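Note that one protein chain is taken out, while the other chains of the complex remain in position.
Then we have chain A:
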Amino acid sequence: MSPIAFRRMLRRAGILLLTMSAGALVVFFAMKAAPGDPALAALGENARPELVAAFRREHNLDQPVVLQFIAWITGAVRGDFGRSLTLAGGVPVGQLIASRLPVTAFIGFYALILAAGVSLLVGIVAALQRGRFLDTAMTSLAVLGVSMPDFWLGYVLVFFLALNVPLFPSYGFVSPADSLGGALLSGFLPAVAIAAPMAAVFSRVLRAALLDVMHRPYVQVQRSLGHGPAFVFVHSILRNALIPYVTVIGLQVRYLLGGVVVIERVFGIPGLGSLMVDAAFGRDYPVIQACALTFLVIVLLTNLLVDLLCTRLDPRARA
């Protein structure tokens, strides 16, 4: 690794660390600022004051907020997010996250791969058929795809493909650890519901990028050298159009997470999203904070990954 590349890596790691710290601060204090008392939420509105005081002491709620934050963040770094306030026996939050994260990751990747695969195909066909029937049809579909809310699409899919024609289960989820086939089958409808609006955006971006690159002078130069249409398309047109395409996919990952949270509720999938929603209803703030922090880390890491990928794709970004 050249010294310049090394310094860039260092800088990037520093920025990542700073962003994570800032994000952790926001996550923690936003929860603190939220109305409602977790002790009362856990013990009931009419709990006896001694019990409430004991609960507060047990969960460090009687300490100054800054000390609470320091305790929380130092624990989080070690993977210790405290214990759940509501779930039976005060399950360690870290354990909850560890059991739910793979489910959410599976659904998320499933949706991402579906969206990327479909949009790659649709974007290329639309660009090559520009102005003709297929392009127009796909453009209309894409507009529809962007306009449909994912939870609504989820119910529509369940109605047609699970209830009317029982191809897929309408509810619940088989863990990929138990059966990969079962996971792919039971995860299909939720993944499609999340992927459809994203695929619509991705394919529009790819189509526009392809049409832009097609008119670059180097494409004409490649043709003038006698290279065949397939060669020119793959090495010059598609290869360059991938740069904005991958960038946009990276930017969309946060919407993907938002979609996962909603869709897990719709389909009753025991992932991080439903954990977070349940925790929010129960005012189980250590769980909410831990979920939010996990989502934050996922977004930051994917951004980093996309950054690295874009650097691989575009030598000009390596300067």
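The criterion applied here is as follows: contacts are C-beta pairs under 8 Å (C-beta built on N, C-alpha and C of every residue); 3 or more make two chains touch, one makes a residue touch a chain; residues count from 1.
To be clear about the criterion, contacts and distances are computed from a predicted model.
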Report summary line: Matching the hidden chain's UniProt record against "Formate dehydrogenase major subunit", "ABC transporter ATP-binding protein", "FAD-dependent oxidoreductase" or "Cell shape-determining protein MreC" returns "ABC transporter ATP-binding protein"
Query - Residue among A:Ser236, A:Gln252 or A:Gln289 that touches the chain left out of view - result: A:Ser236
Report task. Decide which residue listed in A:Ala30, A:Leu144 or A:Val221 touches the omitted chain of the complex. Result -> A:Val221
Query raised in the report: Since one chain has been left out of the picture, which residues of chain A touch it in the full complex?
Result: 216-218, 220-228, 231, 235-236, 239-240, 243, 313-316, 319
